[in-house]
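A single protein chain has been removed from this complex, and every other one stays in its place.
Naming follows writing order (A, B and C), and every chain is counted from residue 1.
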Amino acid sequence: MKLVADTIACTRGGREVFAGLSFSVAAGEALLVTGRNGAGKSSLLRAIAGLVRLTAGTLALEPDGDRSLAEQVHYLGHHDAVKPALSVGENLQFWTAYLGGNGDTDDALAAVGLDAIGHLPAGTLSAGQKRRLSIARLVAAKRPVWLLDEPTASLDAPAQSDLAGIMDRHLHGGGIVIAATHADIGLKSARSLRLGAA
Amino acid sequence: MSLGPHADFIVAAYAVALAVVIGLVAWVVLDYSEQRRVLGDLEERGARRRSRRQ
Amino acid sequence: MALIDLANPTRFLDLVRRVLPWLIAATVIAFAIGLTMAMNAPDDYQQGATVKIMFLHVPAAWLAMLCWALMSVAALGTLVWRHPLADVAGKAAAPIGAALTFTCLVTGSLWGRPMWGTYWVWDARLTSVLVLFLLYLGVLALYWTAEDPNRGARAAAVLVLVGAINLPIIKFSVDWWNTLHQGESIFRAGGPEIDPTILRPLFAMALAFLLLFVTLHLAAMRNEILRRRVRTMQMMQAQTA
Partner (left out) sequence: MTAFNALLMRDIRLTMRAGGGALMGALFFLIVVTLVPFALGPDLALLGRIGPSILWLGALLASLLALDRLFTSDFEDGSLDVLLTGSLPLELAVTAKALAHWLTTGLPLVIVAPVLGLLLNIEGGAMDAVALTLLAGTPALTFIGLIGAALSVTLRRGGLLLAVLVMPLTVPVLIFGVSATNAAVSGPVPFGPPFTILCALSLMSLVIGPFAAATALRQGLE
């Protein structure tokens, strides 16, 4: 399995964010997307998730399956997609059911260290805990490509190392991680793609 | 006691008032047992976690 | 026990636990007496037996207004003195007041049907009770919408105080507008006009409703205090997780 981008370009608000970008990420590989603010890191991730349309080029997961690329990615954006009125467990169960997971949500909660408070309303969580709940959905519903936009934002050091472990396990299982970040997110042997370098 | 030609309306009025009172009492009682249950549940979890940490 | 002691929620819960059984017993007895008196009350020479609906309608109306008055005091307590129990008292009273207003409207409409030939007329007093009902529902909606209970309580307190202006309008609307509805007949200059044989069961029922209200309100306040404890404990557990 391989994610291939072939001379892709993206325009937002009349401004060309990136153009002629080609790269490929194979199963078990991680790609760090770096670059200054406004270089198009978020746009690239959103484009891969199918949330932003490409103006040129193609993006595909090879070999071609019967499922579209968008159905095989997890998109972890700046917002956590957590509903404060639902409990922690209910939030995760909903996303797992919606994203087609059959995995055990308890294990996923344990992986991010929230298993003791699955019964609490998500409204009582701190920003870092909401982030962890958001990450739990990647674990609970199995999808090969993870698109992480500043995944370590508002995470403390133990949670960051938890996340590094979760990403490692995903890569060892033949997954793909593409992360946009300024910080070191603890990925060993990650290739780097620098946007807007020219 | 005879309720006269409009007995239905009198009975209906008392029935509605009774229903409202029953509704209010049910709300208070059920809410109380629900809060008690959640509180007990939270206390138990808290105690379990404390003992696990030691 | 000094009043200041009651400000402590734990003391308050203690008090509720001791007082509640007596209040429940008193309410049941008061209703038994009130209903018996209501059943045996003579028919009105004009309205016949339908006057029995009045024994529900009028106490419900009085209590609905009294409840708003109580909420206004609680609102002052919330806004001015930041009293910890004032929020709780206001929030616990709102659903009970709404239910009483609803009872007043429905019984009034069931009384109006045989008397006026229609369930509803847009007469001044009925309409202002309807507005009171809408205000109650607005306060409830405000409590339910607010995610942070403290902010919700302050917003509701403002609304309650503004709505308090509505109470005198209800009381005096009968004098302001002349309509189908009966004129003010109990508290008017020159003493009550209603016959004591009807007035006595009316006051007995009013007392029963008052006891019912106090009982329900204390029980609802206890629930509200527990709900806040649940929230505090959830916050604490989330913090230490």
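Just so we're on the same page, a contact is a pair of C-beta atoms (placed from the backbone, for glycine too) under 8 Å apart; a residue touches a chain by one contact, two chains touch by 3 or more.
Since the structure is predicted, the reported quantities are computational estimates derived from the model, not experimental observations.
Which shown chains does the chain we cannot see touch?
Within the full complex, the chain left out of view touches A, C.
Of A:5, A:21 or A:73, which one is in contact with the hidden chain?
Of the candidates A:5, A:21 or A:73, A:73 is in touch with the missing chain.
From the list A:49, A:148 or A:190, pick the residue that touches the absent chain.
A:49
Which listed residue, C:118, C:150 or C:197, touches the chain dropped from view?
C:118
Which listed residue (A:61, A:82, A:136 or A:187) would be found touching the missing chain in the intact complex?
Residue touching the absent chain, from the options given: A:82.
Tell me which stretches of chain A touch the chain missing from the display.
12, 46, 49-53, 67, 70-71, 73-75, 77-86, 90, 94-95, 97-100, 137
Contacts of chain C with the missing chain: which residues?
Contacting residues on chain C, toward the hidden partner: 109, 118-123, 127, 130-131, 134, 137-138, 140-141, 144-145, 147.
In this text, only the chains that are shown with their structure count from here on.
Using the average of all C-alpha atoms in each chain as its centre, how far is it in Å between chain A and chain B?
The separation of the two C-alpha centroids amounts to 46 Å.
Roughly how far is chain A from chain C, centre to centre by C-alpha average, rounded to an integer in Å?
Roughly 54 Å separates the two chain centres.
Out of chain C, which residues touch more than one other chain, so two or more?
Within chain C, residues 234, 237 contact more than one other chain.
If you look at chain B, which of its residues touch at least two other chains?
45, 49
Provide the residue numbers of chain C that touch chain B in the complex, in ascending order.
Answer in residue numbers: 39-40, 43, 48-50, 52-53, 56-57, 60, 95-96, 99-100, 102-103, 106-107, 110-111, 113-114, 212, 216, 219-220, 222-223, 226-227, 229-230, 233-234, 237, 240.
Contact residues on chain A for chain C in the complex?
Touch list, chain A to chain C: 84, 113-114, 116-117, 120-121, 123-126, 129.
Show me the residue ranges of chain B that touch chain C in the complex, using the header's touch definition.
1-7, 9-10, 12-14, 16-17, 20-21, 23-25, 27-29, 31-32, 35-36, 38-39, 42-43, 45-46, 49
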